[in-house]
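Yeah, one chain of the complex is gone here, protein chain that is, but the others are all in their spots.
Should a chain be cited, it is by its letter among A, B, C, D and E, assigned in written order, with residues numbered from 1 in that chain.
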Amino acid sequence: MKYIISIIKPGKLDDVREALSGIGVTGMTVSEVKGFGRQKGHTELYRGAEYAIDFIPKIKVEVAVDDNLADEAVRAVASAAGTGKIGDGKIFLLNLQEAIRIRTGESGSEAL
Amino acid sequence: MKYIISIIKPGKLDDVREALSGIGVTGMTVSEVKGFGRQKGHTELYRGAEYAIDFIPKIKVEVAVDDNLADEAVRAVASAAGTGKIGDGKIFLLNLQEAIRIRTGESGSEAL
Amino acid sequence: MKYIISIIKPGKLDDVREALSGIGVTGMTVSEVKGFGRQKGHTELYRGAEYAIDFIPKIKVEVAVDDNLADEAVRAVASAAGTGKIGDGKIFLLNLQEAIRIRTGESGSEAL
Amino acid sequence: MISSHLPFFKEARTGFLALFFLSLPSVSHAEGLDSGDTAWIITATALVLFMTIPGLALFYGGLVRTKNVLSVLMQCFAITALMTILWVVAGYTISFGEGNAFMGNFSKAFLAGVGPDSLSGTIPEILFSMFQLTFAIITPALIIGAFAERMKFSAMLLFTGSWMLLIYSPVCHWVWGGGWLMNMGALDFAGGTVVHINAGIAGLVAALVLGKRKGYPNTMMMPHSLTLSVVGASMLWVGWFGFNAGSALAANGTAGMALAVTQISTGAATLAWMFAEWIRHGKPSVLGAITGAVAGLVAITPASGFVGPMGAIAIGAISGIVCFISATTVKRALGYDDSLDAFGVHGVGGLVGALLTGIFAAPALGGYAEIPGIGGQLWIQFIGSAATIAYSAVGSFILLKIIDKAVGLRVSEEDEVTGLDITQHDEKGYNY
Amino acid sequence: MISSHLPFFKEARTGFLALFFLSLPSVSHAEGLDSGDTAWIITATALVLFMTIPGLALFYGGLVRTKNVLSVLMQCFAITALMTILWVVAGYTISFGEGNAFMGNFSKAFLAGVGPDSLSGTIPEILFSMFQLTFAIITPALIIGAFAERMKFSAMLLFTGSWMLLIYSPVCHWVWGGGWLMNMGALDFAGGTVVHINAGIAGLVAALVLGKRKGYPNTMMMPHSLTLSVVGASMLWVGWFGFNAGSALAANGTAGMALAVTQISTGAATLAWMFAEWIRHGKPSVLGAITGAVAGLVAITPASGFVGPMGAIAIGAISGIVCFISATTVKRALGYDDSLDAFGVHGVGGLVGALLTGIFAAPALGGYAEIPGIGGQLWIQFIGSAATIAYSAVGSFILLKIIDKAVGLRVSEEDEVTGLDITQHDEKGYNY
Partner (left out) sequence: MISSHLPFFKEARTGFLALFFLSLPSVSHAEGLDSGDTAWIITATALVLFMTIPGLALFYGGLVRTKNVLSVLMQCFAITALMTILWVVAGYTISFGEGNAFMGNFSKAFLAGVGPDSLSGTIPEILFSMFQLTFAIITPALIIGAFAERMKFSAMLLFTGSWMLLIYSPVCHWVWGGGWLMNMGALDFAGGTVVHINAGIAGLVAALVLGKRKGYPNTMMMPHSLTLSVVGASMLWVGWFGFNAGSALAANGTAGMALAVTQISTGAATLAWMFAEWIRHGKPSVLGAITGAVAGLVAITPASGFVGPMGAIAIGAISGIVCFISATTVKRALGYDDSLDAFGVHGVGGLVGALLTGIFAAPALGGYAEIPGIGGQLWIQFIGSAATIAYSAVGSFILLKIIDKAVGLRVSEEDEVTGLDITQHDEKGYNY
């Protein structure tokens, strides 16, 4: 199984969710993060002084998927989140050793 | 070492924390996330239109544990967080290569 | 590639960001978390009753780096975040299988 | 028939005494209108409305958990709208219609005969009816603090609406509308019994009938925004000038003194609670300071037109300490879940104030009321309080039981866990 | 020349009638000043300012997304400052200078001749000019609801500033400053046409000229803090006493009745919207309740000095239902993006109120105005509304087009996505 962490633009969450659902991913976890990559932040003003704010709001989407769905899931996220502009985000793929569904105690890919 | 990511119901944090402390886990990191699995969200109303909100507030608990504690930790979380109802959450187990305690520079299982 | 998760003190983010930039890390993702380790929390008062709050606000910094930068990155974080006091935080190192830059579709270390 | 512009009358022992006589159907004599008094009571009406929305709404709203903030705001807002219509229809006439010793008759239903030219003392009667309306709004709104975070919105509307007509309005008539307590000489300048004891007891009964919130008292249920609560408490403080000094129904020395003792009692109660907590827990909490302020405001309410600055310090300090104990130690010991301390502060503070009014109104203690000796007045105050407690307790209990049968009082456990905002209104307080 | 302290005059059919005569350069006769009336109008001025900052600012600010909250607050705040200066310079004299049937002359530019001793009726003219200023502030501020989340700050200043001078002030003159609508007998006690129709139409035109927000209507654009919006709506409600009862320009029975019908209409409209939504969607929303309240406040505005409690219930209930439909079904059907329903509530509610005034002002229906029969008055009300709609629509369109050419109305798409707070002001509303 794979654990896929995607950092995307805030406005793209709905598209990504739909793309993933479309390929049969039935669960996911999202959170609000801030980050920077090539995309730079903005300036904020305080009492006449300007401060550079490096970090930009992003959404982090985490999904655990079965190995055979992993590539497809990555592609789904990439195409749903992509605009071709700087700041589109990144996808990180980690190896997932085990998954457990708390309610039933199922484990492995059955738990996803 | 293992890195255990658990997605639980917001009201279960205290129970999970106690269960983990009970088996000797001395640290953990939690954050607020939103997610969905089998459990569906709710409806919100705006100007007479109803919007389906897919995501449900959840708590993400991350603990790094020594290999020999891993199974026990998973069981502890599962039993503390479980209510048998939909939405109980999931546990994901990843392999942890290295851990460092910043204060002392200790690494490996000593750092946990 | 490695996926490095660091839990640091809120006031140390700027130092850590600079330290990482200094060694050539060009992107990172941060989020607000709460946690505890050896450092204990505080007390809150409500209607004359005192409640122990275990969790302390921390910042979680995630960076994906090429293998050859990993050690240096860990050291950079450790020295920038360290004050020698309890609560300095932890660094966790996971194996990263794949990284994709959404905008361009680049993958592997080119995507970092 | 006594003319209301005689000076002594404006300073009469019961703030609203004038009304009983003057609210009789009367030919227009706009020459009796005093523009200064009218100016002040228009303002006071705005201030007391401001106490409920947004004042009380924020005070209470800040104290609940995030998932219930809108439900509290909505309850205050909907109560404001509902009471307005019910008051016009029947509340005003039950309270201030001629009637008998127990309730007014229906001669003023739908504000019949209350045109722009009818006077109540030196102000337009239509204005008087609106000033009184703001009291009929805030009193049921106070009760919601006792059952916050678990009552159905529909049940809440039914309960507060019927309660205002059947409990509040009669008690209002007893004390201010020419009823038996007024005739007995009970002193209640701005609503210690009518408003605070009345609402506090109804709250206690509601808290008992509904039962505790799931998780209480083991789970921490921290206020989601003390910031909002401080703002709300501040607005209550400022708005209370309208409540107390407005109850003079004139812009005169009695109003000035009512304002002063309100300010002084509140200051004293804030400090009293703050230092009591500081001594007992090592730190003064913000929640303590603002609740202390409300306790002081509540306690001075019945006394405000009758006592002087020294009486105000005493009433404030005593109420601050007593309410501190009642909202912390006593509540915890007895185990009922009065979510936001509607009873612990309004019920207890109102009782403290009603009784102390009998003491500090005495000229010998710096007061300004003609009373039949402290003992005698205390007895009258006790009767007034006891009658209000009994009527409010029994009446509220009956209403709650009927509504429970009819539509159910409490949301399901699952809805309570999810929060009232989503389950009752399909909305959330914040979407940051 | 009619002296303004004759009783009948204070209750005159048009609240500001007195002013046309009395704002002529006059020798100081401070003996004519009534301290009670003055006390109330000072307070009313404070209340109406309070409606804009922080009232409307919070109501609107809560409804936008987090990234735009400051832009809304800033627009309200900057409008307050800008209108103040423009009103002193020219707005007041265009509105209330002698002039002709269409606009005032420039005799009072820079408040010339308006010293502490000049009177307007029974109050200082300088106070009257400031009371009126608060109307000239809130009217353009209402418009911003229509184009929220997408207009440049610079363009907003140019538009609202020129609009106040060229659209608002002349219409104000027509209705209150001795212009043609006043002479025709149009009833607009506190600004149904001048304020609400005027602002609502300008908002609709602006929403159409600027186009929809990116993502509208498919993306959810939830209010970032309904909590703030409830606070804002509450402040509007309370402040509206200044608006309507203040428009009596005296502390008398008319003011009292204006306050009462304001309260009653608002209560009725809140309940009407709430129950309508409850029936239609199964739950009563908080946003619905507070918007209903605003609808009721808007609709009673032109009627407030002329109708009685029963008229107020009718006007409130009707406006609540009509605005519910206009801000939900109609807006959705027509597809324009009136972000915060400036048109759907103020435009539509103002129109409903203006027309219903012609009906419920009739003494036969419990009203207090001498009108030439309901049909005749309705026709006059229709003329007044139509003229305001036409002038506001055309004038606003021209101004917007000119400003678009000059500096551009709309921020870039990227700036819209990022949010106006960062892109227009380099700040954020919250740094938790």
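By definition in this document, a residue touches a chain if its C-beta (ideal position, glycine included) is under 8 Å from a C-beta of that chain, and two chains touch if they have at least 3 such contacts.
Remember, it's a predicted structure, so these values are computed and weren't measured experimentally.
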Chains still shown that are in contact with the chain withheld from the display: A, C, D, E
Residue of D:G215, D:G253, D:P372 or D:G408 touching the missing chain in the full complex: D:G253
Option from D:Q75, D:T266, D:S339 or D:T423 whose C-beta touches the chain left out: D:T266
Chain D residues touching the omitted chain (full complex): 7, 11, 34-37, 39-40, 43, 47, 65-66, 222-227, 230-231, 233-235, 237-238, 241-242, 245, 250-257, 259-260, 263-264, 266-268, 270-271, 274, 281, 283-287, 289-290, 293, 308-310, 313, 368, 430, 432
Hidden partner interface residues of chain A, rising order: 44-51
Residues of chain C in contact with the chain not shown: 11, 14, 42-46, 50
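Quick note on the criterion: only the chains that are shown with their structure count from here on.
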Mutual neighbours - chains that touch chain B and chain C alike: A, D
Path length in steps (a step moves to a chain that is touched) from chain C to chain E: 2
For chain D paired with chain E, centre-to-centre distance based on mean C-alpha positions, whole Å: 33
Interchain centroid distance [CA atoms averaged], chain C/chain D, Å: 52
Multi-partner residues of chain E (each touching 2 or more other chains): 222-223, 281, 283, 285, 287
Two or more partner chains touched - positions in chain B: 31, 44-46, 50, 94-95
All pairs of touching chains, each written as two labels joined by a dash: A-B, A-C, A-E, B-C, B-D, B-E, C-D, D-E
